[in-house]
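Every protein chain but one is kept in place in this view of the complex.
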Amino acid sequence: MPEPILVAERLSRFFGGLAAVSEVSIAFARGEIHAVIGPNGAGKSTLINLLSGHMAPSAGRIRYEGRDIVGYPPDRIARLGIARSFQRVNVFSEFSVFENCRLAAQAGLTSSMRFFRSALSLRELNDTAERVIALVGLRDAGRLAHALSHGERRQLEIAMTLANSPKVLLLDEPLAGMGADEAVVIVRLIEELGRDQAILLVEHDMDAVFSVARRLTVMVNGRIVATGNPVTVRANPEVRKAYLGTEELA
Amino acid sequence: MSDGLIFFLIQVLNGIQYGLLLFLVASGLTLVFGIIGIINLAHGSFYMVGAYIAFSLVRATGTLWLAILIGLPLTMILGVALELAFFRPLYRRDHLYQVLLTYGLILVLEETRSILFGDDVHGVQVPALFDFSIPLSGGLTYPVYRFVISAICLLVALGMYFVIQRTRLGMAIRAGASDREMLQSLGIDAGLLFRFVLAAGLTLAAFAGMIAAPVASVFPGMGNQILIISFVVVVIGGIGSIKGAFIASLLIGLVDTFGQIWAPQIAGMTVYVLMAAILLWRPAGLFGKRA
Partner (left out) sequence: MNQRIARASFLVALILLALIPLIGDKYELQLLSKIMLMAIFAMSLDLLVGFTGLVSLGHAAFFGLGGYLLWFLSPQYAATNLWLSLVEVVAIAAVTALLIGSLVLRSSGVYFIMVTLAFAQMFFYYTTGAKWLGGSDGAYIYVRPSAAIFDWVPFNLANYVQFYYVALVLMIGVFLLLRMILRSLFGRAIQGVKSNENRLRSLGFPTFRYKLASFVIAGTVASLAGYFSAAQFGFVNPELFGWKLSGEVLMMVILGGMGTLYGPILGAFVLVLVETELAGMTKHWLLPMGLFVILAVLFLPRGIAGMRLRLSFGRSAREADA
């Protein structure tokens, strides 16, 4: 496995007495799609929140490019090159598709404390916005975000995540609620991105997971039950036991 | 006991009495905001409504108790009417519109009061039963009626505690403060609950105005005055927290009373400085939940 860029060591997060995530050690490397699956409540979203800085861990370490990033606020982590998408679509509803992506691209500027020039005059931002919109396959960028279908809003969500060429992508159920056609585009996109970036993919769509994932980790009740090559993990009896009654791994 | 100590004691009693009265008003406000989620600026106006109702009914019937007996149902009816007419459409709207609409309501209630009762300051006679003072050493005395006010407020507070902690209604109220869905699973009609909470809150404020009338006098700006302070109580205590409202009310009652004595020039400011200080330490109030 290539040198990991994002490493979590014995990460734990407690809510009162409940351990949402417990002693999770996991690593992500560029050029690799690492899928994390598990039943609902397994702690997958919490894990993403911990890695993206939206939640502070109760214990454990997180290292990015060798640097300890526990305690960094989400905006700082994003600027370091770790981007995340959200499970519940989280876009700027009153803005157009284009503006959503342009604003996302703007986040990559050193500073937005500029008061005089029109934002639209910065062509690089406009070009980036158009590029990511095309990448995810969205049309008619002038539409307002709240007018999009659910699947299209997911595409927008992903486009925004890509705007600043992140090195790490934390994707929280990017395919949820998508129609079959839209999903195919996104799966191909993820595969493409996976060649260069480090991707953490939390998903329930098993076909997608098995078609793109290079590594597979299974979480149950906040702990890692198995990790490694997808084929091996799939055959693991522990994993089969954990999934019995919740989902078929087929 | 020395005179200085007696004087200090009197101020403490005053502070507590003021705080308890404040609690009556602020508890309604924090419930309405915590459970229903609406900001009601006209809450203070009901304090005024209570006081003026007491004033006019005492003039008519001669006793405060009769005035309260008649006045309370009247206020409840008014509260329910307002809820149906104005608050219902506001439940889903942005806080901003609630602020605006209830601000308009303040204007309407104030002017109606001005038309009906004029703008003079009025007094209400202390009920004869309690119209005497307890002598303390050094020639100082303390009016018994103030004790009565404190006692009544404490009773109400205890009653509230009982209802909220020990009854099904109270469970609904606590649930409503944090979780709408739980209400539904408890099988409680949210609309009815809201109407009850709103009417009860407003009636509490009016009741406070009624019993306070003999000591606080009845004047045009009283609604606005107590409104702002009540908001400060709610914010310091934490929105939706009765416990917070109780502690904050007493805190403010004491701070305000002693502020007036020790630093009269900036007396009005002390409460706000306190609020700002607390919010800087705990941005969501003492017992409020962080958004």
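All chains are identified by letter, namely A and B, in their written order; residue positions are counted from 1 within each chain.
The rule is short, and it goes like this: a residue touches a chain if its C-beta (ideal position, glycine included) is under 8 Å from a C-beta of that chain, and two chains touch if they have at least 3 such contacts.
What you see is a predicted model, and the numbers here were worked out from it, not measured in a lab.
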Inset, instruction - Based on the whole complex, identify which of B:145, B:194, B:231 or B:246 touches the chain you can't see. - result: B:231
Legend entry - Which residue of B:18, B:33, B:145 or B:246 touches the chain not shown here: B:33
Legend entry - Which of A:141, A:189, A:220 or A:242 contacts the chain that the document leaves out: A:141
Inset, instruction - Check the options B:62, B:191 or B:268 and report the residue that touches the missing chain. - result: B:268
Legend entry - Sites on chain B contacted by the missing partner chain, in the whole complex: 33, 39, 86, 89, 93, 95-97, 99-101, 103-112, 114-115, 228, 231-232, 235, 239, 265-269, 272-273, 275-276, 279-280, 283-285, 288, 291
Legend entry - chain A residues that touch the omitted chain in the full complex: 52, 54, 73-76, 78-79, 84, 86, 90-96, 98-99, 102-104, 106-109, 112-120, 122, 126, 130, 141-142, 144, 160, 163-164
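The working rule: only the chains that are shown with their structure count from here on.
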Legend entry - Distance from chain B to chain A - Cα centre to Cα centre, in angstrom: 49
